[in-house]
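Complex shown without one protein chain; remaining protein chains in place.
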Amino acid sequence: MLTLLLKEIRHNPLLWLLVFVPVVFAAEKLASDAPTLLFVLSILAIVPLAALLSHATESVAAKTGDAVGGLLNATLGNLTELVIALAALRAGQYVLVKASIAGAIVANTLFMLGASFLLGGLKHRVQEYSRVGARFQAALLFLATIALLVPSALAEKERAPEAVMQTLSLGLAVLLIVAYGLGMLFSLKTHRDLFGSAEHAEGGESGEAPWPLALALGTLAGVTVLVALVSEVFVESVQEAAEAFGMSPAFVGFIVVALVGGAAEMASAFSGARKNRLDLSVGIALGSASQIALFVAPVLVLLSYVMGPAPMALDFWPGAVSMMLIATLTATLVTNSGRSAWFVGVLLLMVYLIFAMTLYVLPPQVS
Amino acid sequence: MLTLLLKEIRHNPLLWLLVFVPVVFAAEKLASDAPTLLFVLSILAIVPLAALLSHATESVAAKTGDAVGGLLNATLGNLTELVIALAALRAGQYVLVKASIAGAIVANTLFMLGASFLLGGLKHRVQEYSRVGARFQAALLFLATIALLVPSALAEKERAPEAVMQTLSLGLAVLLIVAYGLGMLFSLKTHRDLFGSAEHAEGGESGEAPWPLALALGTLAGVTVLVALVSEVFVESVQEAAEAFGMSPAFVGFIVVALVGGAAEMASAFSGARKNRLDLSVGIALGSASQIALFVAPVLVLLSYVMGPAPMALDFWPGAVSMMLIATLTATLVTNSGRSAWFVGVLLLMVYLIFAMTLYVLPPQVS
Partner (left out) sequence: MLTLLLKEIRHNPLLWLLVFVPVVFAAEKLASDAPTLLFVLSILAIVPLAALLSHATESVAAKTGDAVGGLLNATLGNLTELVIALAALRAGQYVLVKASIAGAIVANTLFMLGASFLLGGLKHRVQEYSRVGARFQAALLFLATIALLVPSALAEKERAPEAVMQTLSLGLAVLLIVAYGLGMLFSLKTHRDLFGSAEHAEGGESGEAPWPLALALGTLAGVTVLVALVSEVFVESVQEAAEAFGMSPAFVGFIVVALVGGAAEMASAFSGARKNRLDLSVGIALGSASQIALFVAPVLVLLSYVMGPAPMALDFWPGAVSMMLIATLTATLVTNSGRSAWFVGVLLLMVYLIFAMTLYVLPPQVS
């Protein structure tokens, strides 16, 4: 059984990075006063762990049948992002948690989708994909963005007291999870056939054979623990490392953490686009974004009551809300036609670049 | 003739609430110091009166031929909302007037449309409706939202002097009425055939036989007077009642008044959706919203010069403008496809719930 795991590692160059997992733990013991080194090492270690987690989740999903499998994929699909955010939550770094949520949404809708369109478009002249799936995910995302917008607007415009913010955030978190649950009921159960193509595609996401259930479950459990441990090193070192690199915390949370956490999914989305299976790419990109907005973010709010030093409200930095709103609107308008060419990808990437550039030049105290 | 009216009342359970009309007037004399009681009674009395008004308007419209009838329906369709707002206008309660305008637009585009989609979708798997009518109304609504957005943005950002605000509001009011008039010319006259299906449906809105003209006109006149009298009780009691219930004035104006004023139309829209006549539901919901934005609101501005203590400007609380903008945009995106299933309704209702929840938790002094 372990040979299967080893075989997978041998064939997937991304997994060679697994060597950095023990290196991180060693470095933490030996060089705990070198945050920049720890930061880089922990990033290099998280990427392959995320890929393993992703493959294990799909394997369990493939074995458990359609309904349970879809549910599993929908809840564990962004396990890496969740575990990283939990490490930051426990450390009380709510700014980092929120930046990484907002950043993951923007990275998925603009960077992952845009790069998929560009990479696919460079090989195939015009690509088509199912509008139904894209519209469904975009609609969920639109709903979530509105929900996230409200507390931020109140916090800024009305200076609402903190107690109000927390009550509201708790209510919105429950509402989002309910919407997410109803969305799954709709897409996996009552109107399943409408989503045919995208559904089918997601089953074979990685394009590899699923693992046996025991291996998959073991990997799932073991790797989650590893990601949690590495995330803790990452969260501890990120602040000082950012300063050393001259990056603002907003840039690190929004851009770096988001790209690291989503690296594994990006690899799948890009390879799908090259193979002219754009339904797959669009499904991963928008599905992952809406999952983070409607499941990961509200779960973090709920968990902050248990695990965090204080309840976390859903108020974001105004710029982050604007970026989420623009990203969602852009994705909605772009996926409306169900067709794509390379320039569509360029447009999405340009919007992402504008955001990245803005966050990069911002002086640290501002963001 | 009166037997026809009585027969109607016997068959429509909503109209049994008419018994509260005399009760309100009695209570006002006997218990004028019990605002909470008066508030509840006046709500219970307005709902059936609104239903009668609505049926009377349609009956007159049905008798007067297509062009005049369409015009009548278009101007008197929101008579209840207009009369309630006029009572608030005369009392100088401009905050309540504006909250009820904004609330009616949001309630129609999100709650009425969403509940129609949900109720229809629970019975019918996928429902289709005319995109032309929906697009037309959504475009009118979009225009109105932009017009309402400008003075609010100026009032907040630029602190424009009051005289400027009034001139601008007067100009915008005239512009909106002109746009509304041209819109009727377009949909009822020059491009009438494009709107075929929705037009036809609206004729039989209530699904009941139209009344004879004399009865209809008499009901129209008599009930309008009754609504006006009850509205006065409502407006006088609303402030104190809201405090007693622990609701902020914004919540009362935006949610309670809007739902009360639109109860009759909602009944028609929901019944249309259950009968798989979604053209009818969408037409009522969006048509009513655009009518309030392009006709009721500007007429109130003009009337404030005659009836109010001071000219009313069109500047709204920033949150109200954002909600109108989001509601309009959501309705535009959602009706773009001309198809619906139950989950679309859930999404719209969720957005409405987010707004209602936010207004509910807001401390009174904030809104």
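Per-chain numbering from 1; labels A and B assigned in written order.
As a working rule, a residue touches a chain if its C-beta (ideal position, glycine included) is under 8 Å from a C-beta of that chain, and two chains touch if they have at least 3 such contacts.
Fair warning: this is a prediction, and the values are worked out from it, not measured in the lab.
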*asked:* Given that one chain is not shown, which residue among B:Thr36, B:Thr167, B:Gln239 or B:Asn276 touches it?
replied: B:Thr167
_Which of B:Ser130, B:Ser248, B:Ser288 or B:Thr332 contacts the chain that the document leaves out_ = B:Thr332
_Contacting the left-out chain in the complete assembly, out of B:Val23, B:Leu154 or B:Leu302_ = B:Leu154
_Candidates B:Ala61, B:Ile101 or B:Leu143 - the one touching the absent chain_ = B:Leu143
_Interface with the undisplayed chain - residues on chain B_ = 135-136, 139-140, 142-143, 146-147, 150, 153-154, 157-158, 160-161, 164, 167-168, 171-172, 175, 179, 182-183, 186, 190-191, 194, 332, 336
_Missing-chain contacts mapped onto chain A_ = 125-126, 318-319, 322, 326, 330, 333-334, 336-337, 341-344, 346-347, 350-351, 353-355, 357-358, 361-363, 366-367
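The criterion applied here is as follows: only the chains that are shown with their structure count from here on.
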*What angle, rounded to the nearest 5°, describes the rotation that places the Cα atoms of chain A on chain B?*
120
*If you average the Cα atoms of chain A and of chain B to get two centres, how far apart are those centres in Å?*
41
